[in-house]
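My questions will all concern the structure given below.
Note that one protein chain is taken out, while the other chains of the complex remain in position.
Going by the order they are written in, the chains are A, B and C; count residues from 1 in each one.
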Amino acid sequence: MATAELDLPLDDTPASRFLAWLIGGLVFLAVLACAVALLAQGALDRLSERPRIVTVALPAVDDPAVGEAELARVRAALEDMSGVAWTAVVSEEELDKLIEPWFGVVAPEARAELPLPRLLDVRFQPGVVPDLTALARKVRAIVPNALIDETGPARGALEEAAQRLRWLGGGAGLLVLAVLVVVVVVVTRASLDLHDETVDLLRLLGAPDRYVARQFELHAMASALRGGSVGFAAALATVVGLVHLPTLWGLRLVPVVPRPLDWILLAMVPVLAALLITLAARFAAVHGLARLR
Amino acid sequence: MATAELDLPLDDTPASRFLAWLIGGLVFLAVLACAVALLAQGALDRLSERPRIVTVALPAVDDPAVGEAELARVRAALEDMSGVAWTAVVSEEELDKLIEPWFGVVAPEARAELPLPRLLDVRFQPGVVPDLTALARKVRAIVPNALIDETGPARGALEEAAQRLRWLGGGAGLLVLAVLVVVVVVVTRASLDLHDETVDLLRLLGAPDRYVARQFELHAMASALRGGSVGFAAALATVVGLVHLPTLWGLRLVPVVPRPLDWILLAMVPVLAALLITLAARFAAVHGLARLR
Amino acid sequence: MSTGSGMAVDGDRSGATILQLHGVGMRYGSADEVLRDIDLTINAGTFHYLVGPSGAGKTSLLRLMSLSVAPSRGRIVLFGRDVAMVERDELGRLRRRIGVVFQDFRLLEHLSAFDNVALPLRIGGADEEQISSYVSQMLAWLGLAERMEAKPAELSMGQRQLVTVARAVVTRPALLLADEPTSNVEPARVERLMFLFGELHKLGTAVVLATHSRELLRRWAFPVLHLDRGRLIRPVPAGRAAAE
Partner (left out) sequence: MSTGSGMAVDGDRSGATILQLHGVGMRYGSADEVLRDIDLTINAGTFHYLVGPSGAGKTSLLRLMSLSVAPSRGRIVLFGRDVAMVERDELGRLRRRIGVVFQDFRLLEHLSAFDNVALPLRIGGADEEQISSYVSQMLAWLGLAERMEAKPAELSMGQRQLVTVARAVVTRPALLLADEPTSNVEPARVERLMFLFGELHKLGTAVVLATHSRELLRRWAFPVLHLDRGRLIRPVPAGRAAAE
């Protein structure tokens, strides 16, 4: 349509005028939810990019020479593994600190009595997720009763929280978009009924369904653009405010720093919403019109 | 108007159709609030009907005979007072119990050492509110340093709570009625605007303002009767339910038993509401019409 | 046949003055005036046609006369009262003495034909029995006996127009303003309507009838008020107007 005027006076119905506001509110919520998901994803990515360390414990053996040989072979095997940055034997001092909670400070002579394992830190390259079973297979081929353990205490819990947030945010975002679709369908059907006389006239003038539907579609799209941009702006302001007010993040457990890509993805939300709204309006109008002849 | 049909299609507007529901909801709230006020009032009345007891404490004197004489004179004076049912001297055993929290169990010989006051319970006739100042004047004419105190520990608190509930309920009821008036005024003005063409026509046909206003008035009254009776019934059911489900009253501190008069007064609430609604609609219509010529 | 106040037209049995317009102008919103310098006197018992091309201002002039719009200048005297000075309540009383056939009918969509016609009687406070007999008779006479309970949307255009006319005349007004009352009915029914208007006219009602129909002017000869681009042209004898 080359004209800005719609054939149907859609902006005159309270429900339709309300549509832009409703869309604004829902887009606001959707963008917020997606921001949560994206920030959580960002945190997860950052966590996974931190180099990860796996500790291999070789049980104590009686003969130090045998032990040394085992250790050397294990290190050689591990350093051959793809993704491993380097390995390091845990020094005796560190070992002492590790056992302190259990045995207290041990005297050097008593220490010799303890069958302490030799610990080996295996550091992976950043971003590599350790394949613990492959690693265990390799180590146990040399030392059958070796113990393998991933270090970094709170890591798992943090990751879990971030993951949960990601799903929650994503789910909420999808839910809001679904609600948006339902709202648009309902409003479109209602205004189709309200304007039945005009719709009738258009059809009598030979307008095909897609022409009439286009009226509702254009109106929904206009509402989506108006409402959506306001909602988006409000949501962005909220996200920026929350992220950049560190006082609000009493516990900065997870690194919540939005990345450029996040902004782009967030900007996709209102675009996607507008698309969904337009399609929903067209769908509702076409289905509503199909009842008429 | 002899016809049931209104000249204005008032029932066709969403706002107007909504009016009956809104009125129903508000009448429900108003009746509930008034029920609270009335039940609280009932409780207050019952509390005041329970005979009240005032304790007069005469300070210890050295000479028992003087004490006895004082006591007798005070009793005689008090029993002369209008509204006093009888007086009774608090026995020593009771006195012991009263002082136990402060002095522990006192041995009879130690007890003699304590300058204990002689206590006199003054019981009033049911329904009489003790005039403590008159009583104090009388007693102090005989024993200048006598102490007067009303007994019944939680009584004051209970009364205060009931009083607060009464004001709260009454205030809420009035507030709801005020809201009702505002709602009716707003809806009437809106539907006056909505039906401007029809209103115009009626005025062109020579309808005086009161004729047009009557249309809105009748519609508001009909809505009030429909909505109000539903709201009233729902509120009554709620009140009866709450009052007769003793399990809900964990602490039956206040006697909440509605009296016949209460039901009548409650029934006045929807009637009053209908009256207010009708007047509000007329007022709004007449004022709205005054803008036109 | 001129009175003191500008151009005056009167019928055969001119009686009391019902309506006078003195130098009246009218505009919609802030546009140019659609009526200019209207001077006109309508006496009781007169019958005038109001003719002129589409858009000349006939409906606008009738709107002024029915007090549905106010003039932008000039003075309107109705039933001896200066309309600009009249109280609200008095305005209603004046309006109740006027019957208007609106060109766009303005029937109430949710009321039946019967109730639409009964409306001015109800407004006037007539009792229902009288209303019932008046309205039924009127509608039956116009051939709508069987469609009395139909809503306007269920009537043909001609039937709607008849209902509109019935509503305007049922009160036997002192002034009847009929805007194209015969445009949608067939010749036989036009005859009935003109008979009806003629009867009212004979009873003393002043009639102003806007029309485009040359046939009307030819068959029922009454004086003609000619409007052109918002101005009243000198009165034209009925015969000549029809021939124009």
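We take it that a residue touches a chain if its C-beta (ideal position, glycine included) is under 8 Å from a C-beta of that chain, and two chains touch if they have at least 3 such contacts.
This one's a predicted model, so the numbers in the text were calculated from it and none came from an experiment.
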Missing chain: touched chains present in the view: A, C
Which residue of A:39, A:58 or A:202 touches the chain not shown here: A:202
Residue of A:7, A:217 or A:262 touching the missing chain in the full complex: A:7
Touch list for chain C against the chain that is not drawn: 28, 51-55, 58-59, 103-104, 143, 147, 154-159, 161-162, 180, 183-190, 212-215
Residue numbers in chain A that touch the chain omitted from display: 1-3, 5, 7, 9, 12, 197-198, 200-209, 211, 290, 293
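Just so we're on the same page, only the chains that are shown with their structure count from here on.
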Overall pattern in which the protein chains touch one another (line/ring/star/complete/other): other
Most central chain, Cα average position: B
Inter-chain pair with the most contacting C-beta pairs: B-C
Distance-maximising chain from chain B - centres being C-alpha averages: C
Intercentroid distance (Cα basis), chain C paired with chain A, Å: 75
Centroid spacing, where centroids are CA-atom means, of chain B and chain C in whole angstrom: 64
Inter-centroid spacing, chain B versus chain A (mean Cα positions, whole Å): 57
